[in-house]
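The complex appears here without one of its protein chains, the remainder shown in place.
Letters A, B and C name the chains as they come in the text, with residue numbers starting at 1 for each one.
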Amino acid sequence: MSARIRVAVLGATGAVGQRFVQRLHRHPWFEIAALTASDRSEGKPYAQAVSWVIEGEIPAEVASLTLVSTDPAAVQQVAPDVRIVFSALPNEIASEAEPAFARAGMTVFSNASYYRMAPDVPLVIPEVNPEHLRLLEYQRQARGWSGGIVCNTNCTVSGPAMVLRPLQDQFGVRRVFAFSMQAASGAGYPGVSSLDLIDNIIPFIKNEEEKLEAEARKLLGRFDGQRIAEAALDLSAHCNRVPVLDGHMVALSVETERPITPEDAARVLRDFRCSQVAELPTAPAQPIVVRDEPNRPQPRRDRMSGEGMSVVVGRVRPEPLFGEHGVKMMTLAHNTIRGAAGGSILNAELALKMGLVTDISFNLF
Amino acid sequence: MSARIRVAVLGATGAVGQRFVQRLHRHPWFEIAALTASDRSEGKPYAQAVSWVIEGEIPAEVASLTLVSTDPAAVQQVAPDVRIVFSALPNEIASEAEPAFARAGMTVFSNASYYRMAPDVPLVIPEVNPEHLRLLEYQRQARGWSGGIVCNTNCTVSGPAMVLRPLQDQFGVRRVFAFSMQAASGAGYPGVSSLDLIDNIIPFIKNEEEKLEAEARKLLGRFDGQRIAEAALDLSAHCNRVPVLDGHMVALSVETERPITPEDAARVLRDFRCSQVAELPTAPAQPIVVRDEPNRPQPRRDRMSGEGMSVVVGRVRPEPLFGEHGVKMMTLAHNTIRGAAGGSILNAELALKMGLVTDISFNLF
Amino acid sequence: MSARIRVAVLGATGAVGQRFVQRLHRHPWFEIAALTASDRSEGKPYAQAVSWVIEGEIPAEVASLTLVSTDPAAVQQVAPDVRIVFSALPNEIASEAEPAFARAGMTVFSNASYYRMAPDVPLVIPEVNPEHLRLLEYQRQARGWSGGIVCNTNCTVSGPAMVLRPLQDQFGVRRVFAFSMQAASGAGYPGVSSLDLIDNIIPFIKNEEEKLEAEARKLLGRFDGQRIAEAALDLSAHCNRVPVLDGHMVALSVETERPITPEDAARVLRDFRCSQVAELPTAPAQPIVVRDEPNRPQPRRDRMSGEGMSVVVGRVRPEPLFGEHGVKMMTLAHNTIRGAAGGSILNAELALKMGLVTDISFNLF
Partner (left out) sequence: MSARIRVAVLGATGAVGQRFVQRLHRHPWFEIAALTASDRSEGKPYAQAVSWVIEGEIPAEVASLTLVSTDPAAVQQVAPDVRIVFSALPNEIASEAEPAFARAGMTVFSNASYYRMAPDVPLVIPEVNPEHLRLLEYQRQARGWSGGIVCNTNCTVSGPAMVLRPLQDQFGVRRVFAFSMQAASGAGYPGVSSLDLIDNIIPFIKNEEEKLEAEARKLLGRFDGQRIAEAALDLSAHCNRVPVLDGHMVALSVETERPITPEDAARVLRDFRCSQVAELPTAPAQPIVVRDEPNRPQPRRDRMSGEGMSVVVGRVRPEPLFGEHGVKMMTLAHNTIRGAAGGSILNAELALKMGLVTDISFNLF
């Protein structure tokens, strides 16, 4: 493959949109061909319309791209060959826009939550449930779309789900108590007021606990070729917003079907690999990094592990309340990389490898 | 009673010592007669030796008090009538100094952790286990002391223990998952480096989880006149240090013996009173304040409830993993007031009322 | 005077409006009779419409007040006797609403900036330029109003202006370099995003430097009975937003007409009093508190000096670049108390004392 695959980013001026732009820049397979924004910004160069809030600069080759409206025809006019679309749209726009793009033959890799729990939409973390991606085939048939919609997960569930996958496979997971300390960037920009987060914590994030509980069951569910049978896993969450910029910490107390020790758990987490994902360009060498120091992971010092794509685990220890059937630990995932833009891009890479993107079927490897 | 009772503060220059000074100032019953410090500061006026780190100013009548060494004879030399001593000593000094004061006839109300788990030392939160104070009588007899030692609890356990008391009484408490987000001031001054707490969280506090689990069992235990039978309660803790100045947040998932609903729990918490404590001068009107807003308690906005002595609870909701036998909630207690100096002062008020302070037996009410 | 004077607060749900409510509660002279808000909140009880962001609780007697629209007739309907109105309105609404209230016979003590530089509107800090209040008489005559408008200053200028008053009187002030570090609350709520203020500084606040420079000249100007002749003072400002909740710090390098030493300056600042203001109920005992410690003032530890109404000064030292004619120092003022609601309330107290509030002429003293 000599040329890169041209893609579009929907809702490119928001915080997640910016992350998409940053991570697609210099991506070995992808190249940004179109950026969309709300009508207010349409027609402006990207650099002029965006209030760039993430570290580093706007990539030079994107800065002068003219924003088009979030409409399949508008994207096709400037980039008729686009088949992969990344969506950073807010839910209220995603609900109509994403199906429109799917109908127009594009496969939408979405960060919005609107379609995550739809029975025919795959909700995927590549290392956790790669086979769910094949639900796309059923979705296309059922909806009569030539494109499709693939969702990534809520930013908070990405760390726990990655950890629960190998634990479930090896020990069976029965119950999980999850307690989150979530970064400000999870609420977008401007998001949370500084008056709410200096010397303070907000012990509530709307709908977050419900999403975490529901998405974990779908992610760890079984795909029978047509639908996802949710996992029997019971998860209960306490979600909090804390004065941290990036990186969601989630403490877990896990009860397993079969006996488990902290040493077992650490080994299984460390050894966890997903062969289908290993060769993808933005997959981290180690999906789960287990640290032995007593006081890690820490959001600022560990969130960039694996360039923001590794989940970092520490303090793996016995869970006394579950006896021989329990462990507890701390997990960390970068919420705007692994838990948002980076997760969607990895989904697109996997879909390409599995031959699931309409009209693109060359040999990438 | 026309005159106030003269007291001493041991270790008066540290962060907790300062809180003692601040809260004893203008106390209706007590008056500071002596302050002790390490040898380095002995002989200096308090205002000169202290690096005052809490809000407001050093009370004028204390500023010029000359610091004496942490030694019963030194205290008795400047204030022979002192029978009540508040200890803000570090553990390594408390271990020898507190018994020395007890032997010399003074009752030490300590914030140190050294003697908390000693079988003959009462570990008391007045509203939770006032009757444990009577263990002092056994202690005096067993050790041959005319004074004694009374401990307050670890700052993190004070909120959960207050909440668990009425829940245990009404519903029986079987298991508790506790997740803390603890303020920087809990580590004293200078304590935690700013480089560890700006845009960061430390998911570990040495020995904290162990203390929380052990102290809860002792606090909620039964006193048979001679010893404390620990409660059967199983508690598992995850402790974290977060970028907040004051106020420890602890999320709880509680499993009860008998069925419970969030409405039941909220009512029982709201109605909780301890008659023996109600009339004490620094007891809050409402030991537990239950808030109905979805996003409270918050440390900065709620920590001063009841002048820092109330525990604030919010988000009382079902705990799905415990079915009809569970609730979850967020709790907040001011760690350097209710969880430290304020707690010890309330212990001393209660001991006075119960006639348990050697040589002081007038009628306060 | 047995009964308190009934007042209204315009724009009562915003951050400054909340401060007005908090400080008028238990005010010895004033009593809240009406609260206004935008149409969206009209008709709702205050407690339901407001997102209370400051410490403590909504005062109980205000919580159930029904919000009325920001319109003189609406206020007069619920409280026909109101003659004093405090305005926390945003500029775009203040521009029309404040004159409407003035026309209707009410004297508006405004925190908005819209009319601050109008030639016939007094811009007043009571201790700095109390005599400017008499411009109200000219304003009423010129505009044909029975009420009027009195402005407080920009929150950032309140500290420097207080300090420059006695320095100008004693030494003459020629030039001032001012560098501010301003708290998040200065931008209102939600105001500055947490993503802009965690581990960051914004070295720019729109129009702030211009306001600071212009208002200082008006505040320190001379009133000839009809107009304010601006002071010749040259001031240059660098304004920054920093991660602090409350309290604006402004470093000053001051060049004086006559020779000055740090000792002179400190003495003059410490001794500064304004006899007309001294007896007002919310005037601080000491308008300027000078601290000798090398590392004060600090926003968190000093902003509540004089219950938030004192300006705190420290590090008074030579300014080498101005030789014998210079000093430099750090100043601190609480931006939402002295620099906003508290300043306006003190203006109203002064106006009452000077007999400048229409229809209210009893003897307060």
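Following the convention adopted for this analysis, a residue touches a chain if its C-beta (ideal position, glycine included) is under 8 Å from a C-beta of that chain, and two chains touch if they have at least 3 such contacts.
All values derive from a computational prediction rather than experimental measurement.
Chemist: Can you work out which residue in B:194, B:207, B:226 or B:261 touches the chain that's missing from view?
Modeler: B:194
Chemist: Out of C:142, C:232 or C:321, which touches the unshown chain?
Modeler: Residue touching the chain left out of view: C:321.
Chemist: Touch as defined at the start, partner being the missing chain; which of B:68, B:161, B:245 or B:356 qualifies?
Modeler: B:245
Chemist: In the whole complex, not just what's shown, which of C:80, C:203 or C:225 touches the removed chain?
Modeler: C:203
Chemist: Check the options C:17, C:299 or C:339 and report the residue that touches the missing chain.
Modeler: C:299
Chemist: Suppose we count only contacts with the excluded chain; which residues of subunit A make the list?
Modeler: Interface with the chain not displayed, on the subunit A side: 53, 55-56, 198-199, 300-301, 304.
Chemist: Can you name the residues of subunit B that touch the chain not displayed here?
Modeler: Against the missing chain, subunit B presents residues 15, 53, 184-185, 189-199, 243-245.
Chemist: Hey, which subunit C residues sit against the chain that's not shown?
Modeler: 175, 177, 179, 181, 196, 199-204, 213, 234-236, 238, 240, 242-245, 249, 251, 253, 294-301, 314-315, 319-321, 328, 330
By our rule, only the chains that are shown with their structure count from here on.
Chemist: Can you pull out the chain pair that has more C-beta pairs in contact than any other?
Modeler: A-B
Chemist: Just curious, how far off is subunit C from subunit A if you go by their C-alpha centres, in Å?
Modeler: 48
Chemist: Where the centres are mean C-alpha positions, what is the separation of subunit A from subunit B, in Å?
Modeler: From the centre of subunit A to the centre of subunit B is 43 Å.
Chemist: So which stretches of subunit C touch two or more other chains?
Modeler: Residues 53, 198-199 of subunit C each touch two or more of the other chains.
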